[in-house]
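With one protein chain withheld, the remaining protein chains of the complex are depicted in position.
Letters A, B and C mark the chains in the order given here, with residues in each chain numbered from 1 onward.
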Amino acid sequence: MENKEFLADRIRTMEYHLNMGPQHPATHGVMRMILTLDGEEIKDVEPVLGYIHRSIEKMCERDTYKQIIHLTDRLDYLSAHMNGEAVALLVEKALGIEVSDRIRVIRTMIAELTRIASHLLWWGVMGMDTGALTTFMYAFRDREMINDIFEETCGARLTMNYNVIGGVRYDLHENFQKRVKEFIKHMKKKLPEFDRLLSDNVIFRKRTEGVGYISKEDAIAHGLNGPTGRGSGFSCDIRKIHPYSAYDMVEFDEILLNGGDSFSRYKVRILEMWESLRILEQLVDKIPEGEYRMKTKAVIKLPVGEHLQRVETARGDFGVYVISDGGKTPYRLKFRSPGFANLHGLNAMTKGEKIADLVVNFSTIDVVVPDIDR
Amino acid sequence: MTKSELKEKISSWSEELNFVEEGSEFLVVEVPAHLLRETALKLRDDKDTAFDYMFSMTGVDYGEKLGVVYHLESTTHHHMIEMKVYTDDRENPAFDTLSDVWPATYLNECEVYDFFGIKFNNHKNLRRIFLEEEWKGWPLRKDYVDEVNMLIR
Amino acid sequence: MSYIGDVIQGTKTLLTGMNVTGKYFFKNLFTRKDVITVEYPDNIDTLKMFDRFKGEVVMYHDENNHHRCDACTLCELACPNGSIEIIWDKETDPETGKSKKVLVNHIYHLEMCTMCGLCIEACPSDAIMWGQDFHHTTTDRANLTKSLNRPGSSVIPNYVKPKK
Partner (left out) sequence: MITLTIITDWLMKYMSADAAFYTELVIVAAIYLAVFAIFGLFLVWMERRVAGFFQLRLGPNRVGPMGLLQTIADALKLVTKELTGTKKADSYLYRLAPYFVIVTALMSMAVLPFSAELQAFDINIGLFFIASVSSVGVIGIFLAGWASNNKYSLIGGMRTGIQMISYELSVGMVIVTMATLAGSLRMSEIVELQKDGWFIFSGHISAIIAFALFMIAGTAESNRTPFDLVEAESELGAGFHTEYSGMNFAYYFLAEFINMFIISAVAVVIFFGGWLSPFGITDSIPYMGVFWFMLKTLFIIFLMMWFRWTFPRLRIDQLLTLEWKYLIPINMVNIVLMALLVWLGLTF
């Protein structure tokens, strides 16, 4: 007993700080985390942000509503379409513009394709973060097909800037339906392969199951949303709760898993790809005829007051909040970014786990840094 | 609950709460700064309101006043409310932190402090989260001037 | 015996994974069929971009070196980033005697352009449009500032704006 006290007095461990980032392969961009570590065990995670802050909210106060949309592409570039859709929907709602069914369906289809593309990229990177480097190229092979669809119809592969107020910029390309059908067929073959390669792998299971647990109550309190929140059983799919565009026209399930660990969050995204395919399948043959772009005024002024529009991006609950003073530009515009909220959950998930778990958890909350550093 | 039911419910808590129904699709509660924590706790814990999900927190510069807008949602009832709080003090604005009521506000409060200079009392680690510590001024305030980097049209 | 069961099950999942990657390996080793990358500078001649591809903004010139821009500056106003500057001059029309704007230089800052397309949409006479070229790499930023109207070009005589 005496000996034990003697040792405890002289041999002690010391907590130390480790700077993870801004140049680190696991931070998915320029982000920095200050870790407080005891050996390899994490005591605290404090994110330090702002390395690519561009002050988009301030720029929006300067720009007209038409010009804002192209800035939203640069927020969460993997859900570029959905971000733009949020602004377009907000302005349409405020001005009372009824868009045609064709526009709604086109927007929904592009949004679901974007969601699959985003989840595919996430899947590839998730594999890389756990050390399986090959997943990345497999994911990019399939993502390439979506990017080709986008390029043909929207003119760009990533920051498409396809939304305009009152519709979309171009009509669908004549090859669109054919390509989407091809993609659905291809993807249905490849998704089970993803499971065989990574999801079922015993090492991967061990790395993710039971790691980074966060309960439903904590998830809600920390504001986790999107697939991250749904992995904890928090029903937060805006497509279901506040349907917009064509989501009330299609059948799909909100994926809810109650595990709360990294594997649940992983599985939610995999299953969401299946759901997105299901939505695409329902819509691809039934794109209604109609206008692809409604006529709008040359100068758009929102009525005085406050406007809020929420959409479900690939990362979660994206919100645009505009305070208008009746002018051409918003008085104050706030982008509620899903990644920023999810990032805060990281600390709660990771405390007491190892560095390797931090990397996995960080990967499963799927942040895109420009989305956080708006 | 609908807008009017919410109003009825919340107005019974205190007479100092002010309600606005125009200009927004949600009910807006204007809370005096000293009642902020108390109201927030009630909004979260009362079974009929149960606003457990802090959706968004926005700092706003209204000209003379500075304010913070909280968008709250209930995950059980799926209703939303806007909670607003103002201060006239532009030199040293401060509110109570809500980071223990809704942990989601923790980083958001840092963001509001960073851009508007609104302090949050009792916040564990209030810092400039996006800008560097040496940055002068509060960029999203309307009176912020940066002649070098800002392109004004 | 969950211990032995675990070992067997684990090994099985590992072998399934190896099966997936192995198939691609041998297919690529012998046929290169699943290779998805392209050898970029080699395929430069066959590489064709989609019609709607947004590579850069270009100005339409016809065979007589005429363009359709009458320097109305709507594109300059529409641009969110200030990537377009239009330098114009006043000139008297010899036929009607009225003075009108004439384009001197349509300066396009490619380095600031975000390909949002608002300028092309704003243009009432379809003078500017998307170009499909994407080889913008250069060693000097100054090379990215371009003049869209060709030297010596002029507006199409008696051009009437289409009504939008």
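As a convention for this text, a contact is a pair of C-beta atoms (placed from the backbone, for glycine too) under 8 Å apart; a residue touches a chain by one contact, two chains touch by 3 or more.
These numbers come from a predicted model, not from an experiment.
Participant: So which of the visible chains would the left-out chain be touching?
Facilitator: A, C
Participant: From the list A:D129, A:D261, A:E275 or A:E312, pick the residue that touches the absent chain.
Facilitator: A:D129
Participant: With the missing chain put back, one of C:Q9, C:N28 or C:N65 would touch it. Which one?
Facilitator: Looking across C:Q9, C:N28 or C:N65, the contact with the absent chain belongs to C:N28.
Participant: Just name the one of C:E39, C:E63, C:E95 or C:D140 that touches the chain not displayed here.
Facilitator: Among C:E39, C:E63, C:E95 or C:D140, only C:E39 touches the chain that is not shown.
Participant: Using the document's contact rule, name the residues of subunit C that touch the chain not shown here.
Facilitator: That gives, for subunit C, the contact residues 7, 14, 17-18, 20-22, 24-25, 28-29, 32, 34-37, 39.
Participant: So that we can see where the missing chain sits, which residues of subunit A does it touch?
Facilitator: 16, 18, 24-26, 40, 127-134, 136-138, 141, 197-198, 201, 203-204, 206-207, 354-357, 359
Throughout what follows, only the chains that are shown with their structure count from here on.
Participant: Can you tell me, using the touch rule above, whether these chains form a line, ring, star, complete graph or other shape?
Facilitator: Drawn as a graph, the chains make an open path, so a line.
Participant: List the centre-to-centre spacing of subunit B and subunit C in whole Å, with centres computed as mean CA coordinates.
Facilitator: Computed value for the inter-centroid distance: 42 Å.
Participant: Suppose each chain is reduced to the average of its Cα coordinates; what separation in Å results between subunit A and subunit C?
Facilitator: 26
Participant: Please set out, as single numbers or ranges, the residues of subunit C touching at least two other chains.
Facilitator: Counting only residues that touch two or more other chains, subunit C contributes none.
Participant: What positions in subunit A touch 2 or more of the other chains?
Facilitator: In subunit A, nothing touches at least two other chains.
Participant: Which of the residues in subunit C come into contact with subunit A in the complex?
Facilitator: Its residues touching subunit A are 9-10, 13-14, 16-17, 19-21, 36, 49-50, 52-54, 78, 80, 114-118, 121, 130.
Participant: Name, in rising order, each residue of subunit A that touches subunit B in their complex.
Facilitator: Per the stated touch rule, the residues are 46-50, 53, 55, 57-58, 62, 218, 220-223, 234-236, 241, 304-308, 310, 317, 319, 321, 323, 332, 334, 336, 340-341, 343-344, 348, 373.
Participant: Applying the document's contact rule, which stretches of subunit B touch subunit A when the two form their complex?
Facilitator: 22-26, 28, 52-56, 58, 60-61, 69, 71, 75, 78, 82, 102-104, 106-108, 111, 115, 125, 128-132, 139-140, 150-153
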